[in-house]
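Pasting in a structure now, in structure tokens, and then I'll have a few things to ask.
One protein chain is absent from this view; the other protein chains keep their places.
When the chains are written out, they are named A and B in that same order, and each has its own residue count from 1.
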Amino acid sequence: MLARIAHELYWLGRNLARAEFTARAVEAVFQAELQGTSDAAPGVSFGSGGLLAMFGDVDESQHSSQALGQLTLDAERPGSMLASIERAREGARTVRDVISAEMWEAINTTALGLRGGGQPGWTAPAGPYLASQYVKERTALIWGVSNRTMLRDEAKCFLDAGGLIEISDMVLRMLRIAMPPGDSAPADGQALILLQAVGGFHAYLRAVTAPPNAHPVARFLLFERAYPDSVAACVDSLNDVFTMADAGPRNSKPVLRVSRLAADLDFQRRALPDGAELTDICKQTQQELARIDQDVAERYFAGAASAGLRR
Amino acid sequence: MHFAIRFLTEYHYDAPVTDNLNALRVRPATTSTQRCDEFHTRIEPEARVSRHLDYFGTEVIEFGIPTSHEQLTIDVRARVVTSAPPDPPEGSWDGLLTPAYFDAAGEFALPWQDQPSIAGLESLHDALEAECPLETLETLCELIPDRFEYRPGATYVGSTVSDLLDMGAGVCQDFVHLSLVLLRRRGIAARYVSGYLWAAPHDEGADSMELDTHAWLEALLPCSDGRGEPVWVSADPTNRGLAGEAHVKIGHGRFYSDVPPVKGLYMGGATSQLEAAVTMSRLDPQTSARA
Partner (left out) sequence: MSSRAPTPALDARGEEEAIDSYRPQAPFLDELFELDGTPRPTARALVEELRRLGPAGLIEAGRRRDAIFMQQGITFETSGGGGATHERPFPLDLVPRVLSGQEWRDIKRGLAQRIRALNHFVDDVYHAREIVREGLVPWRLVVSCSHFARAVHGIRPPGGVYTHVAGCDLVRHSDGTWKVIEDNVRIPSGISYVLENRAAMARLVPELFASYRVRPVDHYPQLLLRALRSVAPSAESEATVVVWTPGPANPAYFEHAFLARQMGVELVEASDLVVRDDVLYMRTTRGLERAHAVYRRLDDDFVDPLEFRSDSLLGVPGLVRAYRAGSVAIANAFGTGVADDKAIYCFVPDMIRFYLGEEPILENVKTYLLSDPEVLEHVLGRLDQLVIKPTGESGGRGVMIGPHAEEAEIARMRDVISAHPERWIAQDVVRLSTVPTVGIDGVLAPRHVDLRPFAVFGERIDIVPGGLTRVALDDGSLIVNSSRGGGSKDTWVLEDGDDADRAGPPIADTQPPALPDLRYGAWTGQQQQQQQLHPPSPQGPQRRKTL
């Protein structure tokens, strides 16, 4: 398929995943910040400030509801849900003939629903929450439609690859913000907020017997291959989709890099004792993902994204 | 007296059953007038048993058979020595109102649960008017067999006191339940006793006999001077009198379901057929019986 089309699909996936992740995180933070401190000592710090920091925007003076508002419907912020969805919509327009009609409609409707302040009633203090709910539901629907209506071919692979790269990057980003390294590392208190921000609360409860404290939660989000949004699971799936999409996976740079990263994560899961610091792994993995992103651009998109990175 | 007791229970199921769980209350108690020297149980199919004393002090033997089976045998053997109880105290009615009596009576003086009013009790109640609690107890032991017929099959294991009053007939379990109700109405604490009874005919010096498990009661009587501890006195309303050394006690409770000899449950839709028999043999020379 055309490199340009593959590139658009890849970014369509990334933008959709980013909007979805942002929505989940905003919802979790909104709920948590309405209330005071919990009896259960927190082991991580992740609030509206941290959320903004994830998108590279640190502004301590911001009031929490303002911060969340910026991440939802503020068209001026590149990290807002609205911006992500608008970019996804543009990308979808470009590849309308490649994706299914249902999928285009689902994306288009979502963007229309978010524009101009969103739905009536979203102005209340619950606005960020309601908008997040909407985006969560809509993105779930978009992914569902794509799974049921798109041919499982190269195009679907690049769409999925974009989503997978974005999710793992977001999770790593969040972990690095919430669990700073070294002396400033908090005691192993509860880390429910991280699970809620990813939407993995129930999955965690069923997969892990330890209480949802910072270390076991971080391990879960990094290594649990049975949980679809963990970094390890995303990397595994990336390996699958690139292997399928690549014409010659045996000597493909991105495929080799991805499979090496998958093996690395699996090794570290077993090698690292419980409670070991995970900061370095988060950092290395994120760097490795950036390199994969670059390799992908070079091999499949005729160097498109790498041009962007170099700038 | 010195007895060997064998209690053999066999269940036959008409289809395989699993998870057969049972609790046995069959071991003769050790009391001031009774000693259990030897005691064995054998379960077939084989099962691990565990034992503990229940709230009333009765030894409970529990076992479970998880695997599929169509027959269950419970074979219990015991050797017991009994002696005659001391003479019952003749304390007055006032003795029923002392704190010491209250403490000793506990739940055995509480009104019969779940049976608020039983029609037809009044005349029986009136007939038990007496000089002292002991006399009431003795009267009761005559009154019940006078008014009711002992007829196996007239009632079943879950029968109530009302059933006995309606039928006019029953077995020892029913007689005891009715007696407990009447005694408690008179303010006398009374409890259900489960056990074995050596019921050899007086004229025949049999060494061994086949029988069933038996039930009688114990009533708490105030001591004669009104000051000492009240005493539990055994009485057998089925056999018209106070109980003696022919009675081998297993345990007591508020009513039958506190001391059932065998209680069990199994999985499966099969129906079971039960064969149970108690064989008692006298081991000591029967001079006293012949004299």
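General observations
Keep in mind that, in the parts below, a residue touches a chain if its C-beta (ideal position, glycine included) is under 8 Å from a C-beta of that chain, and two chains touch if they have at least 3 such contacts.
Keep in mind the model is a prediction, meaning the values are calculated, not measured.
Only one of B:Ala4, B:Leu21 or B:Ala127 touches the chain withheld from this view, namely B:Leu21.
Only one of the listed residues, B:Glu10, B:Glu62 or B:Glu245, touches the absent chain: B:Glu62. Contact with the chain not shown here comes from a single listed residue; of B:Ser83, B:Ser208 or B:Ser257, that residue is B:Ser257. Taking the complete complex into account, residues 4, 7, 11, 14, 30-32, 34-45, 47, 49-50, 53-56, 58, 75-76, 78-79, 82-83, 86-87, 90, 93-94, 115, 124-126, 129, 166, 169, 173, 176-181, 184-187, 189-190, 192, 202, 204-206, 209-212, 286, 290, 293, 297, 301-309, 311 of subunit A touch the chain not shown. Contact between subunit B and the absent chain runs through residues 19, 21, 23, 48, 50, 52-56, 62, 64, 66, 102-103, 105-107, 109-111, 116, 257-258, 263-265.
The rule is short, and it goes like this: only the chains that are shown with their structure count from here on.
Inter-chain spacing, taken between the CA centroids of subunit A and subunit B, is 74 Å.
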